[in-house]
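Omission of a single protein chain aside, the complex is shown with its protein chains in their original locations.
In order of appearance the chains are A and B, and numbering begins at 1 in each one.
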Amino acid sequence: MKRLAAMVALATVALAGCGRKSQDGFTVAMMPKNKGNPYFVSCRKGAEEAAKELGVSLLWDGPTETDPAKQNEVVETWITRGVDVIAASVENRDGLATVLRKARAKGIKVVTWDADTAADARDVFVNQATPEGIAQTLTDRAASLLGGKGEFAIITASLTAANQNEWIKHIKARLAGKYPELTLATIRPSDDKQDQAFTEAQNILKVYPNVKLIMGISSPAVPGAAEAVKQADRRDVKVIGLALPNACKPYIHDGWIDSIVLWNTGDLGYLTVQVAHALGKGPLDPATFKAGRLGPVQVDGSQVVLGAPFVFDKGNVDQFDF
Amino acid sequence: MRSEARAREQALGAALAALLLLLAVAARGFFSAQNLRDLLLDNATVLIAAVGMTLVILAREIDISIGSQFAIAGVAAGTLYKLGLPMPAVVPVVLALGALLGALNGALVAWGLPSIVVTLATMAALREGLRLFTQGQDVLGLGAGFQWFGLGQQAGRAAIVAVAAAVFLAGAWALRSLAAGRAVYAVGSDAEAARLLGIPARRVVLSVFVLLGMLTALAGTLAAVRFPQVQTAAGMGLELEVIAAVVVGGTAVSGGRGSLVGTLLGVALLGTIGPALTFLRVSAFWEEALQGAIILAAVAGEGLRRVPAPLRVRRAVAS
Partner (left out) sequence: MSTTAAAALGPIRRARALGSWGHEGVVLALWLVELAVFAAIGHNFATAGNAFEILRTSTEVGLLALALTPVIVSGGIDLSVGSLMGLCAVLCGLLWRDAGLPIGVAAALALLAAGLAGALNALLVARLGLAPLIVTLGTYSLFRGLAKGLTAGVETYADFPAGFLFLGQGYLGGVVPVQLTVLAAAALGFGLLLHRTATGRSLQAIGFASEAARHAGVPVARTTATAYVFASLTAGLAAVLYVARVGQAKADAGTSYELMAITAVVLGGTSIFGGRGTVYGTVLGVLAIATLQNGLRLADLPVELTGILAGALLVGSIAVRRLFSGRSHS
């Protein structure tokens, strides 16, 4: 035990020299649903750009796999640490509401971005697109490619992914309401892995020969499915989905992917930090709020709107780099 | 011991045959040339890692860090290629890196630390280290020179399957015919006895980990070149897939018993179940439960055959 006590004492002395970091300055703590997902990685770039411009210090942290319990833990720690604004992309509405309310009660401003929580658990929601909007854009695109009838398949993230399941719900609603002749043949999981999406797409092509369109609704699923269609040389099958332009560019140019739907993810991160910063200085004034290089943006009650989802295709994809 | 292994291989072969028969009746499309080729290609990389894992488990050790090693190999291959290294130079560098990672595990284990703890630690540390290095970014835009080693789709596919076959055959031959192969069995059966017989047990342990590291790196590279981009998150859960295949294939986790033929059958059975369920149009939601049940059935069947007698003795002693 003596030896241990000596070790502890030594280590303490050695490390106490590191000192405490200064705590002045404005701190925004920003949380993605999943740190490893390329989608959120690309949001982070814009967030850091805005943080640099505004001179705020940005903490970026979240679960490595989508996990509401981990999100809770991270927010709790930020409350303890003391930050000025928490900006969270919420994996589960109810899962995070309690702790975000707690943060507000302690005087921390709360912004949600990408996905919202209960309205009384946050000050502002930075909204890039509603689940309905995304589902409709995708379904309409699929319908127009298939001429309003036929079969298609979905490759999702994991079977339990909350966002994706929300989109699927709205896709099904859109099908029932507007495209009765369009059939969703199967939903397969990719667990956010490109090679799994590839294998699943290969199987879909063989098992469901009538499927003429594969819709990938997780960033790695779209290039994965496109590679499978390409390797099988099935020119009659189109791939669409939600994905990042850079990973899809070659497939879009070669015509395997018809188009992808997304918003400018960097701008979403940028806007979120701009809003967080403005909110820290006082209530948002819709008349005067300007989001840096994005200029004036639409403020709708307690929602800040990034803009409608954007469709990337052969004609415009090269103008984007994210 | 021999006959027991053979019985296991026969049971597995029968299970696989039954599954294929079911598919022949219910899902003809399964046997299309295209599907068989895709299956081969898909499982080639698993087989390569499983050959290495069989050696490690035969030597009575285990490695649960191969998923992280696999991802590192893929990302390293992509990054090196992007830095301008030609593919023929990328491969040996990545294999050397794999050997190094294997040696790290192997050295700690040979020194006397339990392999499951060591590789539990390196699994987390390597994965997080990779994440810190790439910041979660995938390696994009690798193009035709990287994909299929620049050989084109046809030749690239053939090369991957040929490499897997060569690894398997070389491994099976070495285990059976070389002194080194026998040494792996000996160390796994009884390390103390092996040492007394003059077998350098520690060097054997270190070697099997180095080999597994190299084979995992090879598998990671071959899996990566099927695509023009590499994911940082690749290989998550690979360790369970590979260990399950080896163990279902009849290699005992208590070491010293098992064969590569069994492993081949294990890879084939587990690799077929997934696609088979899709072909049989089973909902994806129940797939994982069925896979678990099949693994349990495979091992429980063996347990039921083996255990009753000692159990009776045990009960008699206990009461």
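Here, a contact is a pair of C-beta atoms (placed from the backbone, for glycine too) under 8 Å apart; a residue touches a chain by one contact, two chains touch by 3 or more.
Only a predicted model underlies this, so the values are computations on that prediction, with no experimental measurement involved.
Enquirer: If the hidden chain were put back, which of B:L16, B:L85, B:A121 or B:A180 would touch it?
Expert: For the chain that is not drawn, the touching residue is B:A121.
Enquirer: By the contact definition given up top, give the residues of subunit A that touch the hidden chain.
Expert: 1, 4, 7-8, 11-12, 15-16, 18-21, 23, 59, 61, 65-69, 72-74, 76-78, 80-82, 92-95, 97-98, 158-160, 162, 165, 168, 189
Enquirer: To test your reading of the contact rule: which positions on subunit B touch the chain that is missing from view?
Expert: Within subunit B, the residues that touch the unshown chain are 60, 62, 108, 111-114, 116-118, 120-129, 131-132, 191, 201, 205, 240, 243-244, 247, 252-254, 283-293, 295-296, 299-300, 302-304, 306-307, 310-311, 314-315, 317-318.
Throughout what follows, only the chains that are shown with their structure count from here on.
Enquirer: Quick one: which bits of subunit A touch subunit B in the complex? Just the residue numbers, please.
Expert: 35-38, 40-41, 64, 159, 186-189, 191-195, 198-200, 202-204, 206-207, 220, 223-224, 227, 231-232, 246-247, 249-250
Enquirer: In their shared complex, at which residues does subunit B touch subunit A?
Expert: Residues of subunit B touching subunit A: 27, 29, 32, 34-35, 38, 42, 131, 135-138, 140-141, 143, 153, 223, 226-229, 231-234, 236, 275, 278-279, 281, 284-285.
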